[in-house]
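With one protein chain withheld, the remaining protein chains of the complex are depicted in position.
First chain written, first letter: the chains are A, B and C, and each begins at residue 1.
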């Protein structure tokens, strides 16, 4: 069986997924739709897919699943539409910035009996996946503490920041999901601090660019997340997990392995500077998972429910900063 | 001028200081006192110092300064005694577990016109000192975030833990001082989480072994401290400081530089496993500073006041855990 | 102008080049030929090229260049054929195992006025290229010594080893070219040692699996090459270049960035284990160069002449081992 897929959206990340589908022998990209006809046409030509309307795709019985790669504000409605059309759904995070609405469409997908996979791509990064596997294999004993560093090379445009839901719902949410992935136990309380140190305009719209979060589970396991919209030295993505019998950590990728030494010391390259370069293998991995869970008729590793939980924790972070106290989740 | 010093206490750390004094061409160790006559005798023999009583030392006009290396509960009284005797004082941290009493003896030393240097030895570690120097030299621009990792190889004996004041006042206090050192601005609020994951008996005496702390300054700079009484892989001591123009970090020392590779990958040695091995150069550095500040008649780089401030923040950490909220300092 | 190319051969490396052509916006793969019809058909289908005979390709005026990806013994005749047909030629190394024949076809290509680029792919690896650039930029001053390590994960099949020309002409030749690339001056003498430590059957056919080579230039610069057909820990590819003002080195790629630590120390992944994985970017780079040198009508960075020179040095290595002395090149 070849899984037949359609792309809802033809922007940057849609093109990344298109390549992953083309490279996957178990899947074919059959259709693409986008309000921008030119973008849709270009992607279609390059991949051999046809350009279609969302209605065509929903009605096409041959199509097994869709990938929602549109702006956040459209996610929930599109999930609802395609779930009711019986299509399996891969959706970029978040489901919706409104928790109730997010929960609602997750339930709709469940009722419709379709799979709803959320694009928490980092779980599919070979490095983080290998770290998690080491934990599952008992290499570090019982997990005690998780430390996650995620620093973006730069602050987002204000136009984007205004609709993204803020740093906790847009950026930290990836790390909240990673914390859940590594902890293996749900956080029950959170303390967060947030300030504006990188781009003062963010303060005017009530957003932040520098945050630290402590999560705690019922059994006392803790996770720390450090986020900044500044990383002069490249895209900084690290995880360390401490257990009763050892530690596992994942470090960064440099642009190259060249080192220059002289009397001043040694100089090496900055880190890979762009999330799409750093995370290329994770996008291939998540598409593999989406295709496989359709073929094997099983739940995906990251579900709509995971999106809802991460959003709930992100909301708790916002409340903790606002109220200056530890917040129950 | 050769600075003449006396040791109050002849235990493990007193012996470390004795070696640093012997190696310092500007100082001489002239006397040592300890309730345990054997320990005092042994240290005296090996260094050419004489065994004395505290009263002799206080009365000896030839002695410029004393090093207080006795149990915490005796620090304040000894500082008071020797300050009134006109001796310059180096004291192991903390001044006292009671903040009011600590502040009181700091004032007494000031009034007496003697120097009171506190043993926050890590500031004198050549690595942390070089990192701070890089910041001062403008290498990373304005400081924005500090991340401090400090993980002990094992939990303390209960007998020690009962009198140490708890993990925040005993262990985290070093990192609170390091945070102040690196931030270059005083923290004004703190959130802390704490749990018992390593040694359950600590829960019975109200102590913790796994803590995370977020500090924030008035301008929004933040510091994160991660502490654990467990580090299976050796003594873990790291600092990273992120600024507007760069980052500086200090990593760990391994036991050796040997690496073995085969089809399973590469294996390297664990970290140096003992604080006295890891921090040998810092003890030499702090003794150099004590001698120099006497010779040059200037304030030491780490004063009794620094001890009071760090203790105040440690107390705020305790309150934050207890009350589940952010605490103003 | 889009450069139109044909593949002579449809094996493993031909498929790698086909992908690089497809990804290159300045080039199109129009035809492929291979004695194995199935392989040609498969590659053609997947890339949109047509299956053709060598004669068709030589006669097709639309085709600008060919890529010779066939067994070594056929290289020289194919170069001659396509040079006379006026096609630009990219050829996998070596041109021919016979130095006179290699020189002859290089001259034929020159006379025919076509470009003959040799597949010394490592020069196009972004890491080695950046190291060379650092040298050109004066970062290490005048080059003094080059140290090249190249260790294969395993010994070749005997069937391959019998026709490869031996370790010096098959494996070391890459490092000889790298040494020339980094030295920036021609070696004039060479000493080599060779032994069989990995696969005893190689001794029976007069080949070796463990060799060390010292090259020296007229001005006394030296290069050392260490080769082995064994690297239990992955594919080991390193270069260091020492100059009067500094050093530049290129280190290896590990399979991932995961590290596990415990009381035994730290464990990291083995090196990437396969030359095609390690050198993926270099194959893209060399195809870019081939297309560019046709478009811009200039000489390629690695010519047939470079292949002849490297082969001459490889022959000198063989002679040095045989005669037990330093050999002039």
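Following the convention adopted for this analysis, a residue touches a chain if its C-beta (ideal position, glycine included) is under 8 Å from a C-beta of that chain, and two chains touch if they have at least 3 such contacts.
Not measured: the values here are computed from a predicted model.
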Of the chains on display, those the missing one touches are A, B, C
Touch assignment to the omitted chain, from C:16, C:99, C:145 or C:292, lands on C:145
Considering the complete complex, identify which of C:230, C:254 or C:312 is in touch with the unshown chain. C:230
Contacting the left-out chain in the complete assembly, out of B:73, B:111, B:256 or B:277: B:256
Which of these, B:3, B:51, B:178 or B:247, touches the one chain of the complex that we don't see? B:247
Option touching the unshown chain, where C:41, C:185 or C:216 are the choices: C:216
Footprint left on chain B by the chain that the document does not show: 126-127, 130-131, 134, 139-140, 245-253, 256-262, 269
Hidden partner chain, residues of chain A it touches: 232-233, 254-255, 261-270
Could you list which residues of chain C touch the chain missing from the display? 144-145, 147, 149, 151, 189, 191-193, 195-198, 210, 212, 214, 216, 220-222, 224, 226, 228, 230-233, 242, 244-247, 324-326
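In this text, only the chains that are shown with their structure count from here on.
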From the C-alpha centre of chain B to that of chain C, how far is it in Å? 57
Based only on mean CA positions, could you tell me how far chain A sits from chain C in angstrom? 40
Residues within chain A bordering two or more other chains: 245-247
